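What you see is the complex with one protein chain gone and the rest in place.
Showing subunit A:
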Amino acid sequence: MVSSALTIQDILPFRANNKKVDMDAFLPFIVLPFLLLIATISRTITIIIMVVIGMGVLYVYTRPRQKNRSPFFFSWTMSSAVTMFLVFEIIILGLLEVTQLENFIFLLLLACTCYFFYKMKAIADFELATGSSKGKEYSPVLTSDSYYCQVCQIEVNERFFHSIWWDCCVLRPNYVYFLAGQICAFATLLFGTNLGLTTVCQPFIFYGLILLPEDCNDAYYEFDLSLGFVTCVYGVGYLFVIALVLIRQLLIYLPKYSEPQWRKLVNVLNV
């Protein structure tokens, strides 16, 4: 297991010391805040940093990920969440432009997100501990639907994929939690970045209903404003990624997942 594990050193083009496995988990908590701090210097540097992060993600996706069990990516997710949370609660709220109700809604959404992803991880860990993962509908005849996850080294039935960003398999028992977590994360990020950007930037009222950011030209004049702004931009990037994930689920996995239920319904109607 350990010998087959792929660390960040293997992903990177140059080969570094293989003993730094623990560094993988630790690195994102330094790299990400550092990148965001650098990005506060000017608009150009923000764009460069965001493009670099985006290209890094694309690069990771082009690498073979069958045996990729490095904790780096899960740590990256966690450090993103922690950084964005702290910046929101300390910098954005420090500007005294967010009301208590808005922060309460934000925390509530965040709590939902944390709960769903925690459940997802817990179920995946449980499956991993108990060995095989054969759902209730598992049938030895339909072998085309069962897969073997090389990362987690367990056999899972249909509709599975391995998420390196959560460092676990998403399979039938925790798929619902995965989906709910993504939706909640989307809502949390949308709400949080809107609050942050309307605080940092000049807002306008859209159709007399909601406040949207309009003019962010004076975001770089002060450090706390620029840090809030850069973090919000990063959050918007994350939002974009989650939107892609959700669209993918909507188009591929959701029809597949709900197909048996549909078939049952149709059968009932036929009878």
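The rule is short, and it goes like this: a residue touches a chain if its C-beta (ideal position, glycine included) is under 8 Å from a C-beta of that chain, and two chains touch if they have at least 3 such contacts; residues count from 1.
Keep this in mind: contacts and distances are computed from a predicted model.
Per its UniProt record, the hidden chain corresponds to "Beta-1,4-N-acetylgalactosaminyltransferase" from the list "Anaphase-promoting complex subunit 4 WD40 domain-containing protein", "Beta-1,4-N-acetylgalactosaminyltransferase", "ATPase family gene 2 protein homolog B" or "Vacuolar protein-sorting-associated protein 25".
Although one chain is not drawn, the whole complex shows that of A:Thr46, A:Thr113, A:Gln182 or A:Thr198 it is A:Thr198 that touches it. Residue A:Leu211 is the one among A:Leu128, A:Val176 or A:Leu211 that touches the chain missing from this view. Annotation: of A:Leu58, A:Leu96, A:Leu209 or A:Leu269, A:Leu96 touches the absent chain (contact as defined above). Contact between subunit A and the unshown chain involves residues 89, 93-101, 103-104, 107, 111, 198-199, 202-205, 211, 215, 217-218, 221-222.
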